[in-house]
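Sharing a structure, written as structure tokens. Questions coming.
For this view, one protein chain was removed and the others were kept in their places.
Just so it is clear, A, B and C label the chains in written order, and each chain counts residues from 1 on its own.
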């Protein structure tokens, strides 16, 4: 499954916080090596280390710091492009690259497009089946694959085994989302220290959480995606936490499970073998916690090297069927790591070589 | 309505954070004067200023600092006792005082007892009608009146006009509660800086939010309280905010309102005249905010000197009927100020003179 | 001393956080009324309430919200201009206004200019004596008066009585400064939640703290200011606190005081009578705290309605003579309130009428 030589990877939009995480996650990666970094006009032609406002620990690796930033809109001869581009830039740039290169994008631009797979490898790896049709209809030699919104991803990892076993019909979601989800400079400290902001993106975040999980839990028919038919209501907030999105779920199922049955389904949940063996895949996609006060962002966000979702407080709901709390690292699992795992899946499936 | 002379008030459990707020709110009160402070055995006989670990701004007023702390379990000859006692102490101590004195308690101990009114003056002032029966059955000359849990109170202030107009049937509540709600020392900083705790009191907080609003919205029949029949599901969290509890509501009504109709009902909401004229009553019990990102704890908790509830983001819900965000100051409106307003109501209604 | 009618005031740069504080402090002011608000080109001609990103509690007063923003560079016929302009804009705009109008500026641009008084009314009210020379040399009918940097002001209020009694020769200052000192959006939350930034403005903040107190403690000779001759070393940090700058001082005096003598001097410190009676003057310019862990930003910043400096932990220093901790509200005392108090002083001294 592993490639015979390291595959060259370009990071599109490498200077932002998601691009920085991609660089961090690709250090010493067994399959990939960073071949190019792209940025906006302001940054092109300059050494990455001179212009990046590095917001992760320490500093970028010296070899990366010396790389000269390339323009985003001129596709390069690499095996894979990991895209951390802004939504509007992605609109024109990602299709350019996809003509030749496999693009794994964290941008929201094409997530809900009918021929673009939205993939979480542990949840719906079969959706890469859409690529064949995508290539033939778009005339691409490469492809474009997306990962979901940073808040949707943890939720949908918990939902997968529950949906399979009991059928999700309705769900109420309330989120408490970390500041890193807004990028940099992102949320002003005057807005969030000793404070809560009861909305994100003027409602657009809620719209994503209400739609993306349905595509992720949907099924393929003849290369076309048929979304799941559940109804989701989302209420989002921004909280003074650095990393880690918390979601409070209340779910109605087609077949109401006892909490213990839901716990059993979550504990037993494993990714397909091809996914389990990907370099960035966590040992357990879902970690069930039994403490009365977990999961917590600071204590659980790094579970599975930031790639696992943690689920706790699984209990009945007087209104729907079950309630639970889900937490995942929003910039690892929910962004850079999500795109990277998709890239690894494309390699393992032989779509990129 | 105003008393002819200032009524002497005892503060039971004066050293805790709610007791401190009561002292702060009674400074220069037009109707009341602090006549006594009570505390635990450890504190009795010592000057209040020497033993209190004052957690509000500045320091206690000098005249209060010099007062000698009295035992909580020996009722004194005062007009009103404001109780900030711990739940277990309240169990034996509050009935002792109620034999002679009007007790307005913030403790949860007796809130749901069948003959004890649970009152928010703007919401259900008529429930003081239970006092007559309480006195006759218990043989008390005084009485015992309670105010709700710090998270329930803002919610129920928003619900009152909506319930009257549209009939609440089901409600999902997710709360983001401030650290001051846990008293002092309360929440350890290691548990809450850069973190969220997805539970409070091991589930007891959720139980209160699921039950207290039904009593508050209930009706009296022959001196007995018939609770409202709605179903509430609550999911609570503790967040790194000093003061101000935020609640995300999703509500199903008997008659589904348009958002604009709900807004109209909330904007038009006024307390009965006798309540509006109480010294601590806010001009508007509910303040409707139209910004996309309000209410926020730091910016809205002091609305109406901390006694108003702020409501925003009133919008449809794909699952139930309407969603909205409610915020109130948990230690003013939700605790000390709530008890004080109840005391003022007892005076205005002639129950205390 | 009070003016016979309310004096019309223009707020220059009214949309920023300092301008907002000025509006807040001028609500119901006994001497002044807001006659005009100015802003950048982007804002001119639009109602203030529509464009301001209000960052204080609640919302701007309705009458202010309806005012149409004027251009900053066209002086208006008002009695006083309170300037919250950015440093570079102040350079050209403030002299324009000063030709006709008394300008009380919070901008740093002209603070250290030789003919511009830098004033804290409790500290050096006599420095307004520079205005006569300023007017004659500049040909202004108005004048320009400045207040110090938000970190210098609390320090210098504590230093005044100590300098008078013991003569300050050397001082080490370490500051922990609140995020509101950086304006809005100012400090990114990703930079300050669970973090400290050990510098401000790339060293410029330290330069201000090392120079401004010397001018403030200086003396006038023939209309010229002779700065005090002490040496100050400053090390500044930004901390996750909303409002209130803390300074740790270590001071060497010409005559080494016992701590008790320093405490006596601070406790006895009063502003001159003409300053004490200004509407915004605090009753006590310095409040000495004896607790082991005070002053603290959240508990002491509002002392004297945000206009007092709080001083605590006065104790010997093994290196210099005395150590102490000083705290003041950076956007009230240290900015908007400082400019306002200067404006009141000009009225009381008959310079504006």
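Here is the rule we go by: contacts are C-beta pairs under 8 Å (C-beta built on N, C-alpha and C of every residue); 3 or more make two chains touch, one makes a residue touch a chain.
Keep in mind that this is a model prediction, so the values were computed, not measured.
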Subject >> Touching the absent chain when the full complex is considered, from A:101, A:303, A:319 or A:340 >> reply: A:303
Original post:
Which residue, B:6, B:55, B:138 or B:256, contacts the hidden chain when the whole complex is considered?
Top reply: B:55
Original post:
Touching the missing chain, which residues of chain A?
Top reply: 55-58, 193-194, 242, 298-300, 302-303
Subject >> Hidden partner interface residues of chain B, rising order >> reply: 17, 55, 179-180, 184-194, 240-242
Subject >> Residues of chain C in contact with the chain not shown >> reply: 170-172, 174, 176, 191, 194-199, 202-203, 210, 231-233, 235, 237, 239-242, 246, 248, 250, 292-299, 312-313, 317-320, 323, 325
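Quick note on the criterion: only the chains that are shown with their structure count from here on.
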Original post:
Viewed as a graph of touching chains, is the assembly arranged as a line, ring, star, complete set, or other?
Top reply: complete
Original post:
Same or different: do the copies chain B and chain C touch each other through matching residue numbers, with over half of them shared?
Top reply: same
Subject >> Distance between chain centroids, defined by C-alpha means - chain A, chain B (Å) >> reply: 42
Original post:
Cα centroid separation between chain A and chain C, in whole Å?
Top reply: 48
Original post:
Roughly how far is chain B from chain C, going centre to centre by Cα mean, in whole Å?
Top reply: 39
**OP:** Could you tell me which residues belong to chain A and also touch two or more other chains?
**Re:** 191, 194, 240-242
